[in-house]
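Once you've had a glance at the structure underneath, I'll fire off some questions.
Left out: one protein chain. Kept in place: all the others.
We call the chains A, B and C, going by the order they appear; numbering starts again at 1 in every chain.
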Amino acid sequence: MNPVNYLYLAGLLFTIGATGVLIRRNAIVVFMCVELMLNACNLAFVTFSRLHGNLDGQVFAFFTMVVAAAEVVVGLAIIVSLFRTRHSASVDDASLMKL
Amino acid sequence: MEKLIALLIAAPLLGAAVLLVGGRRLDRVGHWIGTLLSTASFVFGLLLFADLLGRNAEHRTLTQHLWSWIPVEGFQADVTLRLDQLSMTFVLLITGVGSLIHLYSVGYMEHDERRRRFFGYLNLFLAAMLLLVLADNYLLLYVGWEGVGLASYLLIGFWQHKPSAATAAKKAFLVNRVGDMGLSIAIMLMFTTFGSFAFGPVFGHVGDASQGKLTAIGLMLLLAACGKSAQVPLQSWLGDAMEGPTPVSALIHAATMVTAGVYLIVRSAAVFNAAPDAQLAVTVVGAVTLLFGAIVGCAKDDIKKALAGSTMSQIGYMVLAAGLGPIGYVFAIMHLVTHGFFKAGLFLGAGSVMHGMNDEVDMRKYGGLRKYMPVTFVTFGLGYLAIIGFPGLSGFFSKDKIIEAAFAKGGTEGWILGGAALLGAAITAFYMTRVMLMTFFGEERWKNRPTRSPGAPSAEPAAEHRGEHAEPHPHESPKVMTIPMIVLAVGSVLGGGFFSIGDRFLHWLEPVTGHSEGHSPVSAGEVTAATMVCLVIGVAIAWAQYGRKPVPAVAPRGSLLTRAARRDLLQDDFNHVVLVRGGEHLTRSLVYLDHSLVDGVVNGTAAGFGGLSGRLRRFQNGFARSYAVSMFGGAALLVAATLLMRAV
Amino acid sequence: MSTPAVHSLWTTAADRIPQIGAPKIEYGQLSPTLIIIGAALVGVLVEAFIPRRSRYYAQVFVSVVALCAAFAAVVGLAADGYGTTKAHIAAMGAIAVDGPSLFLQGVILLAGLVGLFTFAERRLDPAAHGNRVDSFAAQAASVPGSEGEQAAVKAGFTTTEVFPLLLFAVAGMLVFTSANDLLTLFVALEVFSLPLYLLCALARRKRLMSQEAAVKYFLLGAFASAFTLFGIALLYGYAGSVSYGRIAQVVDGSVTDVSPALAGTMGNDALLLVGGALLVMGLLFKVGAVPFHMWTPDVYQGAPTPVTGFMAAATKVAAFGALLRLLYVVLPGLRWDWRPVMWAVAIVTMLGGAIVAITQTDIKRLLAYSSIAHAGFILAGVVATSKNGVSSVLFYLAGYSFVTIGAFAVVTLVRDAGGEATHLSKWAGLGRRSPLVAAVFAVFLLAFAGIPLTSGFAGKFAVFKAAAAGGAVPLVVIGVISSAIAAFFYIRVIVLMFFSEPKPEGPTVAVPSPLTTLAIGIGVAVTLVLGVAPQYFLDLASQAGVFVR
């Protein structure tokens, strides 16, 4: 089947992820949505890699995974410490600084 | 010999500098220094006069180039002095009368602790006045012109702690400034027309200049003259100027400074001769003023103000004469000189009277003074006879000639002007007689009453030093004051005759001003006769009113005209309402506008940005997700814009 | 998926295998980056093996040495002419060694060094239980206010991990400026972002705000990098390659070997445009351009001030470096598409930053908004699309970064019971109490405001000059207007410091150790030197103004 469909899927996933970031309150969930966006990107990479018949895209996908993993480490560390301080993982609670 | 010209000015200038900078240590000798230096100047004057007489008429113009003053591309102003018959006449008048009045002041200001400064100012005035008449170009003349203005400002306001004096001084300066404006515009016009404003080039090229330009110059000069010589419509300051010490009124506001306008017009004869319209204007101003001043003079009870009115009117005669062109120039100057004598004499007399009367100026509180101060009476009387033009005395000759010349103008103008002059003569006779009678004759209204009744205008505060408010003890003034009066009296008696016999004055001045005998529709004899008639009528009416019946000590309400005349024919009120009030409103509203509008715009912009900022920062609401929204939106915009760019 | 396709895929893969050769890496030319990464790793080991007491000294030593060495390496490379004549692409096309990268690497390293000094400052906070403390949490893991934290403080713990983190961030930035393919770019982006996220969370005082800042920065950063990544994906899809050179060729159509697939994607400009836009957006986020700026004030305010200073300076440098390279090397063929857009961004950024700053009441937020406005000014230079534009931006960045670090260093000095007194009202009358500090800060503010004889003016002039020469006159005019607006709030602070009466309970100015003093001193020196005699550095920048393709 036409690989372009995978692109549509990637776009869809990306949008879902972005929307999630915008609407979900829980930091963890927000973060997962970001991961979803990254995966959407990976899908796009692999698809294009297939399309162009070279491996750059696939290689990129692997790198993305690694980076995502690192991001998770850092991100969770921060979010958890925030949670422990505030006893809530809500992004909206953290709004001391404004204006 | 030319070198002496500068000394004429230098001497009094030096005096002014020494006296004003010298400080208190000169207090004791100051007045003598001043008198000495002005006399020195007079002596130089005499020497130069002798020198001029030694030359023949054509070579009586000496010039002394001192230094190049303002050398700018295409604009040359030099400090060059020019001594010819005209300026010589003035030099003698100024320094002569000036020195006499210095002498007089020594006695008059004796009790004033700021006498040194007074003499400093007097010397400053002499210097400026001499510069005025000796200048060889209009710009330098302008310097003297404003210099005398300054001196008169300082001297009118000499008793600065009196608000009335300070105000009068300011008023005088401001009104004069309006005139000065005219002078400076005239100079600018000359520069654009002739490329120069030195007498020589200007008069030389009058022929090449356009009629309009010349008329404009003439009118502007006339405006200047009006300011300085207190001619309608700029006459309002002269009456108030009487706030100054009497010697000042005598020297500056009677004998010399106020005649500067006449000098200016006569000096600019060449221009005026070429601009008949301007000349007409001059004559009109003169005629109007001579009547205006005379009428005002009739209504005043303040002796000095009455004399001021008369000064105004006499100068009106001179201006009228000057406006008549070559027929009149000489007589204008001649009347100017004789007037210098008798008016100065009259003022000094008035001063002497006040001196003896605790500085009372209200004539209704005088009366019968002739036996208490005989010298004053005699000198004053002679001056009186001179001014009303009593046959044989100086006024008679000079004024008569002017009236004659006025008729000689010919046509209806001639009749109108001549008529005005005649009428003026009558009124003059009236008000001067009135002054005479109220002061020296009649019952002694000052008896059994402390002078300085609350309402009466308080003049010279020398009284405060003597601290007298009780009934005055009229007494003759000291020699130092009477001698000058006597000298001036002699001058006012003989001057006219001396000048007129064999037309001495005419021949003396003719080379500068030129002269033409107008053929008058009425003969000289008829004019004289008419004048005499007017004179008699005037005196008679005055006698009827103030001689026969006693003078009321408090001024009666009087007719509408009288009341108007007391208020200087309401011209001052007009100024007050229109200029002063109007100006105040204008400035106040401008101040408001400057703050609210011009400044408001600026502050408004600042405030506007502040408000905008306050509104914008609300977007920074602290919620990470709304930040994400803005990023998302931004990204969308970015993408859309990029695509759009490609689309278009 | 149909079988032949799979087969072909296998075969192609099979064909490729033997052709893979050992990659050729020019270690010498990558030495700056390598040194820093190495030092960072050493730092990690130090954390693991050196006793707590001496870790601080060891870390500071390692970092200082590393940064100096790396800087020396950069200078060496530049001296060898790698910035100009020998500029080329190294590491199999992954890294560009050329003028801009070397120049910016130098700036970043110096900024890192100066930043390090402020990191290492231990005199400002009153010593807790007899041991000196820096501005970082005793133990990041412990809950604020918990007894765990007190215990940590009592035990004299300090988070010496900040030094390796700093080094990692620096390393990432070094690569970021010189990345020559999208993969390297992305990895570098993350490598320098992640440590910064962490650093933000490590404040000793006001830890809630610190953590909040970290969370916001992290989430938004991740969000942004997701967009970036998607953009990269699309670009890759368009060009079939991630290397700058190749993409550039494809974009301007100078590519020779066009496979049918490539022909197909090349036809689809949407891929290119959308991909480019998203990628640029990711970078604009890092430089803090409106409307991607909103993290800036919060993060700047919440993060530990030394981190803020370092971040504000170095991140901008790195991000602009990458942005320049992207726009000048990859997308020059697209100039007519992105220039108008960048115009718009520059304008809103200049005006937005300046206007919102007017009403700020916290000095750190104020500086944050001013940094936004400055991003706008720099963008004005970016859109010049000329060699002058590049060099002017380089110069501006050099000047700006030191002013920023210096300014934030001064902020760390003004303290009261609650730590740094960042509320403006507390700064009233500072000029009376300690004229010197106030004067120094005034110098920095004037530099921000672009008053002549300061680096700010020289930089601004250079940038606007390039923009005007590039035909962006309206941009210059707006820039001028917004710097007038900006002047207003810088002046406000000066007025506050000098012309208003000091408050009795006002803050005190701590006497810093030589470290911070040095940082501030360098800041002032650079500000004045670049203001009065900028020629040498302008030459440097203009020599460095050429990208290698």
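We take it that a residue touches a chain if its C-beta (ideal position, glycine included) is under 8 Å from a C-beta of that chain, and two chains touch if they have at least 3 such contacts.
Just so it is clear, contacts and distances are computed from a predicted model.
*Asks:* With one chain of the assembly withheld, which option in "NADH-quinone oxidoreductase subunit M", "Ribose transport system ATP-binding protein", "ABC transporter permease" or "Sarcosine oxidase subunit alpha" matches that chain's UniProt protein name?
*Replies:* "NADH-quinone oxidoreductase subunit M"
*Asks:* Name every shown chain in contact with the chain that has been left out of the document.
*Replies:* Result: the unshown chain touches B, C.
*Asks:* Can you tell me which of B:Asp84, B:Asp180 or B:Asp301 touches the chain that was removed from the display?
*Replies:* B:Asp180
*Asks:* Any idea which of C:Leu41, C:Leu208, C:Leu453 or C:Leu528 touches the chain not displayed?
*Replies:* For the chain that is not drawn, the touching residue is C:Leu453.
*Asks:* Looking beyond the chains shown, say which of B:Ala209, B:Leu385 or B:Ala628 touches the absent one.
*Replies:* The missing chain is touched by B:Ala209.
*Asks:* Which one touches the absent chain: C:Val187, C:Leu424 or C:Ala462?
*Replies:* With C:Val187, C:Leu424 or C:Ala462 as choices, the missing chain is touched by C:Ala462.
*Asks:* In the complete assembly, which of C:Ala22, C:Ala79 or C:Leu436 touches the absent chain?
*Replies:* Touching the chain that is not displayed is residue C:Leu436.
*Asks:* Considering the whole complex rather than only what is displayed, give the residues of subunit C touching the chain that is not shown.
*Replies:* Considering the whole complex, subunit C reaches the absent chain at 432-436, 446, 449, 451-453, 457-458, 461-462, 464-465, 468-469, 473, 476-477, 480-481, 483-484, 487-488, 491-492, 495, 498-501, 533-535, 538-539, 542.
*Asks:* Can you name the residues of subunit B that touch the chain not displayed here?
*Replies:* 20, 67-75, 79, 139, 142-143, 145-147, 150, 153, 157, 160-163, 165-167, 170, 173-174, 177-178, 180-181, 184-185, 187-189, 191-196, 205, 208-210, 213, 583, 586-588, 590-591, 594, 598-599, 602, 606
In this text, only the chains that are shown with their structure count from here on.
*Asks:* Would you identify the shape of the chain contact graph, picking one of line, ring, star, complete or other?
*Replies:* Basically all the chains touch each other, so complete.
*Asks:* A-C versus B-C: which interface comes out with more C-beta contact pairs?
*Replies:* Greater number of contacting C-beta pairs: A-C.
*Asks:* Find the geometric centre of each of subunit A and subunit B from their Cα atoms only, then give the gap between the two centres in Å, rounded to an integer.
*Replies:* Going by mean C-alpha positions, subunit A sits 97 Å from subunit B.
*Asks:* In whole angstrom, what separates the CA-based centres of subunit B and subunit C?
*Replies:* About 81 Å, centre to centre.
*Asks:* At least two other chains touched by the same residue of subunit C: list those residues.
*Replies:* In subunit C, residues 215-216, 219, 223, 227, 297-298 touch at least two other chains, as defined above.
*Asks:* Of all residues in subunit A, which are in touch with two or more distinct other chains?
*Replies:* 18, 21, 30, 91, 94-98
*Asks:* Show me the residue ranges of subunit C that touch subunit B in the complex, using the header's touch definition.
*Replies:* The touching residues are 215-216, 219-220, 223-224, 227, 269-270, 273-274, 276-278, 280-281, 285, 290-292, 294-295, 297-298, 336-338, 340-341, 344-345, 352, 355-360, 485, 488.
*Asks:* In their shared complex, at which residues does subunit C touch subunit A?
*Replies:* Its residues touching subunit A are 1, 9, 12-13, 16, 140-141, 143-144, 182-183, 186-187, 190, 194, 197-198, 201, 207-209, 211-216, 218-219, 222-223, 226-227, 229-230, 232-234, 236-237, 240-242, 259, 261-262, 264-265, 297-298, 301-302, 365.
*Asks:* What residues of subunit B sit close enough to touch subunit C in their complex?
*Replies:* So the residues of subunit B in touch with subunit C come to 606, 609-610, 612-614, 616-617, 619-620, 622, 624, 626-628, 630-631, 633-635, 637-639, 641-643, 645-646.
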